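For this depiction, one protein chain was excluded, whereas all remaining protein chains were kept in their positions.
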Amino acid sequence: MEFTAKQIAQLIQGRVEGDDEVTINTFAKIEESRPGAISFLANPKYTHYLYETKSSVVLVDEDITIDQPVNTTLIRVRNARDCVAKLLQLYESMKPKKNGIDSLAFVSPKAKIGKDVYIGAFAYIGDGVELGDDCLIYPHATIMDNCKLGKGCIVYPNVSIYHETHFGNNVTIHSGSVIGADGFGFAPNEEAGSYDKIPQIGNVVIEDDVEIGANTCIDRATMGSTIVRKGVKLDNLIQIAHNTDIGRNTVMSAQVGIAGSTKVGEWCMFGGQTGISGHIEIGNKVALGAQSGVPGNIKSNQRLIGTPPMEQRKFFKSQALIRRLPELHEQIKTLLKEVEELKKNK
Amino acid sequence: MEFTAKQIAQLIQGRVEGDDEVTINTFAKIEESRPGAISFLANPKYTHYLYETKSSVVLVDEDITIDQPVNTTLIRVRNARDCVAKLLQLYESMKPKKNGIDSLAFVSPKAKIGKDVYIGAFAYIGDGVELGDDCLIYPHATIMDNCKLGKGCIVYPNVSIYHETHFGNNVTIHSGSVIGADGFGFAPNEEAGSYDKIPQIGNVVIEDDVEIGANTCIDRATMGSTIVRKGVKLDNLIQIAHNTDIGRNTVMSAQVGIAGSTKVGEWCMFGGQTGISGHIEIGNKVALGAQSGVPGNIKSNQRLIGTPPMEQRKFFKSQALIRRLPELHEQIKTLLKEVEELKKNK
Partner (left out) sequence: MEFTAKQIAQLIQGRVEGDDEVTINTFAKIEESRPGAISFLANPKYTHYLYETKSSVVLVDEDITIDQPVNTTLIRVRNARDCVAKLLQLYESMKPKKNGIDSLAFVSPKAKIGKDVYIGAFAYIGDGVELGDDCLIYPHATIMDNCKLGKGCIVYPNVSIYHETHFGNNVTIHSGSVIGADGFGFAPNEEAGSYDKIPQIGNVVIEDDVEIGANTCIDRATMGSTIVRKGVKLDNLIQIAHNTDIGRNTVMSAQVGIAGSTKVGEWCMFGGQTGISGHIEIGNKVALGAQSGVPGNIKSNQRLIGTPPMEQRKFFKSQALIRRLPELHEQIKTLLKEVEELKKNK
């Protein structure tokens, strides 16, 4: 696929400065530029790269001042970052898609498969599964009995989806993730001197437009459903325990863990490795810094960090003072001595 | 499957209050009640749900006082929570089980397969493997050469079990878990300017009644065995390094990490994201709060939290004071000034 600067400019309503017939066929970061590529410049701090770039075309924010000659074709746009995202989406959408059901796939005769679906070699589609149109099920994905997936879902290799899981439309699950494994429920049995398993008879419901990274786990509910609501984005290696409810458009970085029965609001953002206790409630638009530890409820509209989470300014002040604790300790010892002295000499 | 209130009451030795012919066919939490479901009430705090429940039957603890009219059938029992666990187990045990060896499975002719075993499509059973009776091996499970599994083991999709791993009876492994991958052993080779791999020739031994969650890793020993003893329950995304020894009935929440050669006692409980150093010893009945960091040995019968772990009361006091460090710092500064002043004026 090749495009001229002129074609690109039309797509994103930009204005060409330079040769509008130059062609590009790939993307490159401005600091890793090469001929035939399109790059972008949104941060004035990186303007110096523009004067030495080898990329054939560079998208530049309208308000960036250029005060040296450039050897590349510029396309001026209101927001270069948004434009590049749009172009990347276009580029992705033009890639050929896999399709058809591979003869090496296992598809239960009791499954219902929509139109224009891809099912790769060694994919496993169990009894009673319903797959919507345009789904892509990659090799080694396992979709167990009675799961229902909407339209346009993508399930990458080695994903495991346990029985009775429900997906909305346009749900994407990256490799190795496990949806619907048993929640962690055991009751001590004192007579037997062991634990009894509490069967987990609920399921997992994932609504439209959710994307889940690699090797993330979302456990099925004991009863009822573990729910991941519309537009949620989860990174890799995240733990979502049974009976949790994750609100719309909430985003979590890698290695976050949410314990059982916790309710998380909408538009939250959790930094990596954050841990959240079970049976609590987190409001809407709560931002938590990386590695936070959350023992109790949090109200909406707060940016917090730490264990327990506190305002960011307070956290950084406290963190700085932790490093100075030995010094503070010395000061206290000195004070104790001096006050003792003063009391004696009174 | 449908049961009358009367039949349920007989099963769990309860006493019916209301219509004993009403039938139920599923479970529901009391706050998500619906006709045809059985719910339970064990915590008096939730008694108000009872007055508005749509569930057909509710199990209620003997000692809960009911002072408003109820429209549902009650079954009075000594311990509603235990009874519901028992009923759930019964319900699970009545579900039809998969069985037979799928024609799309790979079973080495050198493997020994017990009676009444299920081996799903695309499951892989290597040379010299021994599978006990009543095992369920789901699609895409990989059991490499010379593994031995006892009776009634369940291996979910996409589990990898490396060569020479030994399971007792009734071991359950959820999807994506990896048992017996190489321990992390490398020795710096100064001449070559790189690391040499230390081959990991030991194995993993998992005793009876162990359940392991999804995407958990248990590494094989360098020499000898990494051992997970009878009745241990591990949640998802846990790391158990080489040559560790996890004592009977110990329970760990998600994302815990145990470094190499550490010995953990019996009946311990570790909160999520806890990290434990290598080459140390944790006693019996040690409870560690979430996100604890353990640098050294811990004696038996303690409930600790933090890094390093301390008594819970002390931890929460210290945590509270960390937040107040800026204030304490100001107080120290004031004291220093005032004492200086007092010394001058002496």
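The chains carry the letters A and B, assigned in the order they are written, with residues numbered from 1 in each.
Convention: contacts are C-beta pairs under 8 Å (C-beta built on N, C-alpha and C of every residue); 3 or more make two chains touch, one makes a residue touch a chain.
Predicted model only: the values in this text are computed from it and were never measured.
Contact with the undisplayed chain is limited, among A:11, A:101, A:254 or A:280, to A:254. Of B:90, B:113, B:181 or B:280, it is B:181 that touches the chain left out of the display. Screening B:14, B:168 or B:257 for touch with the missing chain picks out B:257. Here the missing chain is touched by one residue of B:40, B:162 or B:267, and it is B:162.
In the full complex, chain B contacts the hidden chain through residues 106, 122, 124, 140, 142, 144, 158-160, 162, 176-178, 181-182, 184, 186-187, 193-199, 201, 215, 217, 219, 223-224, 237, 239, 241, 255, 257, 259, 273, 275, 277, 293, 307-308, 310, 314, 317-318, 321-322, 324, 328, 331-332, 335, 338-339, 342, 345.
The chain not shown here touches chain A at positions 27-29, 32, 81-82, 85, 88-89, 91-92, 104, 120-122, 138-140, 156-158, 174-176, 209, 211, 213-215, 230-231, 233, 235-237, 249, 251, 253-255, 272-273, 290-291, 319, 322-323, 325-326, 328-329, 332, 335-336, 339, 342-343, 346.
Note that in this section only the chains that are shown with their structure count from here on.
Spacing of chain A relative to chain B, judged by their CA centroids, is 25 angstrom.
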